[in-house]
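Note that this complex is displayed minus one protein chain, with the remaining chains in position.
A, B, C, D and E are the chain letters, set down in written order, and residue numbers restart from 1 in every chain.
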Amino acid sequence: MTEHPLGSSQAQSATNSSHLADQPAQQVIEITVNLDDATPELLGHTIDKLLELGALDVWATPIVMKKSRPAHQLSLLCAPQDRDRLAIALLTETGAIGLRYHTRDRITLDRVIHHAPSPLGQIPIKVASLNNLPLSAKPEHDTLAKLAKQHNMPLNRVQQIANAAANELLSTLTSDSSNGGDPS
Amino acid sequence: MTEHPLGSSQAQSATNSSHLADQPAQQVIEITVNLDDATPELLGHTIDKLLELGALDVWATPIVMKKSRPAHQLSLLCAPQDRDRLAIALLTETGAIGLRYHTRDRITLDRVIHHAPSPLGQIPIKVASLNNLPLSAKPEHDTLAKLAKQHNMPLNRVQQIANAAANELLSTLTSDSSNGGDPS
Amino acid sequence: MTEHPLGSSQAQSATNSSHLADQPAQQVIEITVNLDDATPELLGHTIDKLLELGALDVWATPIVMKKSRPAHQLSLLCAPQDRDRLAIALLTETGAIGLRYHTRDRITLDRVIHHAPSPLGQIPIKVASLNNLPLSAKPEHDTLAKLAKQHNMPLNRVQQIANAAANELLSTLTSDSSNGGDPS
Amino acid sequence: MTEHPLGSSQAQSATNSSHLADQPAQQVIEITVNLDDATPELLGHTIDKLLELGALDVWATPIVMKKSRPAHQLSLLCAPQDRDRLAIALLTETGAIGLRYHTRDRITLDRVIHHAPSPLGQIPIKVASLNNLPLSAKPEHDTLAKLAKQHNMPLNRVQQIANAAANELLSTLTSDSSNGGDPS
Amino acid sequence: MTEHPLGSSQAQSATNSSHLADQPAQQVIEITVNLDDATPELLGHTIDKLLELGALDVWATPIVMKKSRPAHQLSLLCAPQDRDRLAIALLTETGAIGLRYHTRDRITLDRVIHHAPSPLGQIPIKVASLNNLPLSAKPEHDTLAKLAKQHNMPLNRVQQIANAAANELLSTLTSDSSNGGDPS
Partner (left out) sequence: MTEHPLGSSQAQSATNSSHLADQPAQQVIEITVNLDDATPELLGHTIDKLLELGALDVWATPIVMKKSRPAHQLSLLCAPQDRDRLAIALLTETGAIGLRYHTRDRITLDRVIHHAPSPLGQIPIKVASLNNLPLSAKPEHDTLAKLAKQHNMPLNRVQQIANAAANELLSTLTSDSSNGGDPS
């Protein structure tokens, strides 16, 4: 590994691979509605509400509609079995009279939470792997926000400290995995 | 109804229901094109033109394209039988050399126009129902804009007056519907 | 008042007036920074943090920067005496190396909180006045969000009920104020 | 002119000049308000209304406010003597309780409307000059929109025809002006 | 052709046609990811990288995510056989842990590059045709950018000159094609 430090060979292997073999697609539903009669206060509230109700993701996109209307499109992703429930919630919360949806395939990397040491203590790090090769390591945002508050430090600085820990972890993991079955 | 005023029980029933039984999905086509060589003047004109030609909705979304290009995506919804006609109009109007489309399922609530009294006279109110339960009541915007002009009042104020009338109407309707077959 | 119901004469008077006599401008500072190296997680956190620290308003605007960078501009408004403190907080939280600011004049209408009856109970309504004429009446959003949760109703419906109460209040207030010194 | 066709020398002269001598700045007021309780329908209506009332320009910018609110900022430019009148109209139309403004310097090129021949008839072309050198020539959009309707042609095609006429006009004008006092 | 100059009859024919007969749809994949932990620097870099790797188009759309996060959605179009390769590159470059995709139908007009004379020399013009009728003619942007640099002229002016040449070309082509097989 001395000649390929830092997992560059792993990243390359993963990148050069043309298969997403270990990541079978799941189906998710994407529901969308264009809203020209909802206030931003209502939109913000609805984003939170739909997430509480089980949407996988919810977001608003600025759009321009007829009659010079500066509007937003509201979208959500959900599991197929939650489609009707969330569609009704979206209609009910916003007062919209219609919506549209379609099925999309979704690929999610395998994720494992590790804990890495840092000057701020152990930090939970989400490691995402593709075809069993660790690809990225990212500290959990909520923990960082708490640490920033607790230590009265800028989040910006906490992120950098935690990313250093995540980097160390990822280097170790990719070095290990490249050694394959021979850890000695 | 004294213990469940204002249709809250109806809204809950509708929301708690996990079926969109009375609202069979129709199929609509969503056509999209990314434009890096159209002026805003052309985009505004095209939005109007496509609506005149029968599109169900047309909107523009700001996007960032390659080479630091601040661009817009133009999208339209239409009935399946209008797809080719509107696709050609979109290509012709904008000078684009390609577009993409896909089929989406669309659910539209049942809508009935009622007329509700207000200090500004009778106002047309669109009542949308889900599974035969009135869910929302919304004044028709075009009428409000005319009333604002005619009375020289801010639209903001006209909206509030009309929404009070719509609220009254919806309370009555949901109270009626909850009494079910027993109006006595 | 029969011939000028609903405050239309008031709204007109206010609108026709060309003076903002009773609303002397205060000075506020608008601080702005263009950020091409901050994550959305950091931006969202910073918006909350700056408001906690006393900014009058904080918002992000999507912008397109050089090298096809889809970025955001972060802006805040604050009182002149808070300028340095908030500027330092903005630099510290985001890791930005510079910012710019300028002084703007700000006009704020006189506001009084009334409480209006509604089927959901008393609702706090903010009434804004221009030159002693009530111009608009708006229910407090936070109370509506709580009511929506408490009654398990869509915020959309709660807004409509509360706006009906605000409308009633405003009609009464403008009717009173137009009677001037003769309340009998 | 053979070695510097097409006004390139003019454009260069103008560009290389470091003075805006013939274009003294006027002062304009820029008024801004962040709106988290206005619907797109209201915003579209307000843009039209403020232009009718004499604003020089009105536009909306998508912004992200606290509590995940996808909102818009509404801005207008006006002459200093229209400031109070338009500020009141903005507050009244939107129900906002405050706004901010500041003075900006504005430079406007000298503009003259020429009429240029084209296969679609005479077309009004706005020629803008800097320090007496014609810099750009642009067909009037409203005329093009009418021609597109009248000839049942795509605006896109009408724009290209009209721009060819404007190009011809500009080439002639810059050629003339570069010959200076010697038209023989 | 004297009574229908400029291809207006062609444009009409094409527009009036309700078939896209000569433009069979190809299938393209649209891949999308919502990113709340990527910096604008990383997004700009990724747009370039994915285009280098063979994506047909790549763009970013500003969105508003939960917790007041001002974020961007990154999207790409690609041929079906490139899907896995580009999906992996997108995950690897951005550190995202998931993405979604779906198949869209794509229609592309037939394009031929012509060369048209102009005062700036021969300019490559892309002519797009629908059902064998030339619909639009657009100068190649990259050539215009080079000409602007080479002649030290504003791109704006170069565009106008090139569009005049494209207009001339399109008029000739539509005149020819309307004469059909009888050029005498």
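Note that in this section a contact is a pair of C-beta atoms (placed from the backbone, for glycine too) under 8 Å apart; a residue touches a chain by one contact, two chains touch by 3 or more.
Since the model is a prediction, treat every value here as computed from it, not as a measurement.
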**Which displayed chains the hidden chain touches across the whole complex** = A, B, C, D, E
**Asked** Who touches the missing chain here, C:N34, C:N131 or C:S175?
**Response** C:N34
**Message:** With the missing chain put back, one of D:A38, D:L53, D:L120 or D:L135 would touch it. Which one?
**Reply:** D:L135
**Complete:** For subunit D, residues touching the missing partner are 11, 14-15, 17-20, 28, 30, 47-48, 51, 57-62, 72, 77, 102-109, 111, 126, 128, 130, 135-136, 138, 141
**Message:** Need a quick check: the contact residues on subunit C for the chain that isn't drawn.
**Reply:** 32, 34, 37, 61-66, 71, 73, 84-85, 87-89, 91-92, 95, 97-102
**Message:** Counting contacts across the full complex, list the positions on subunit E that touch the omitted chain.
**Reply:** 38-39, 41-42, 45-46, 49, 62, 92-95, 141, 145, 148, 154-157, 159
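Criterion: only the chains that are shown with their structure count from here on.
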**Request:** Using just the Cα atoms, superpose subunit A onto subunit E and tell me the rotation angle to the nearest 5°.
**Result:** 120
**Message:** Suppose each chain is reduced to the average of its Cα coordinates; what separation in Å results between subunit A and subunit C?
**Reply:** 32
**Fill in**
Multi-partner residues in subunit D (2 or more other chains touched) are 37-39, 41, 45, 62, 64-71, 92, 95, 154, 156-157
